[in-house]
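Missing here is one protein chain; the remaining ones are kept as they sit in the complex.
This part shows chain A:
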Amino acid sequence: MDVSHKSSSGMLQDYMSIDDILMSSERLPSVFLVPVKGLGFLDASTNKKDIAVGTKMDLPLWLVLSLAHPRKKFISFDYTKPYKGTYREILKADASVVDLHKIGPFFYAFGQQLLTLNHNESLQMAKCLVLTFMERFRKIMDWSINAYEHDNSERQEKLDEVERNLFKLGQKSLQSFQQWEMGESRKLSSSELVSRHRKRKRDMSE
């Protein structure tokens, strides 16, 4: 029995998961509310030694999560474009044609992490995530369970990472069913690695 691949698990991040690490390196536009001494080198646009109040920078999510905690108030942040009102309207109109991979390969995971921070648009964004997935689910299911043609890489381009994993699972069960139907589970065949090894004496004698 194989262990199913679990990418980011919702609102808690998995320390060891590479998907989570990649996801939390995406950046958010934020404004500093307090001056920070000595870290002026982080801001590429000025060459001052300190960061003054009101400096605008794009900070990665892992930094924003610690700095923007409601009680600490070091920075204030805003959502990136895909999670804002205009994109939400686009997703409400028709979620299944939007290219979620181009927007950010970790659309759902990043969105869920953003919900841990307080923002006045959190509720609409949460609802948007749920509705988007619900709409796209049908297409993903139909595509992955009927993968007879060979243009699957094209179809996978518009899906984000979580959806791609689901797609692969559907394809895998379809392929093993087809192989069983053709009777291949009954045959014993030498593994590919062994037959390519070129050191196999039996092949040379034939």
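We take it that contacts are C-beta pairs under 8 Å (C-beta built on N, C-alpha and C of every residue); 3 or more make two chains touch, one makes a residue touch a chain; residues count from 1.
Heads up, the rule we're going with is that contacts and distances are computed from a predicted model.
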{"item": "Which of \"Transcription initiation factor TFIID subunit 5\", \"Erythropoietin\", \"DNA replication complex GINS protein PSF2\" or \"40S ribosomal protein S8\" matches, in UniProt, the chain that is not displayed", "value": "\"DNA replication complex GINS protein PSF2\""}
{"item": "Sole contact to the chain not displayed, among A:27, A:102 or A:172", "value": "A:172"}
{"item": "Among A:28, A:129 or A:159, the residue in touch with the chain that has been omitted", "value": "A:129"}
{"item": "Residues of chain A in contact with the chain not shown", "value": "1, 4, 9-11, 108, 112, 115, 118, 122-123, 126-127, 129-130, 133-134, 137-138, 140-142, 144-145, 162, 165-166, 169-170, 172-174, 176-177, 179-181, 183, 185"}
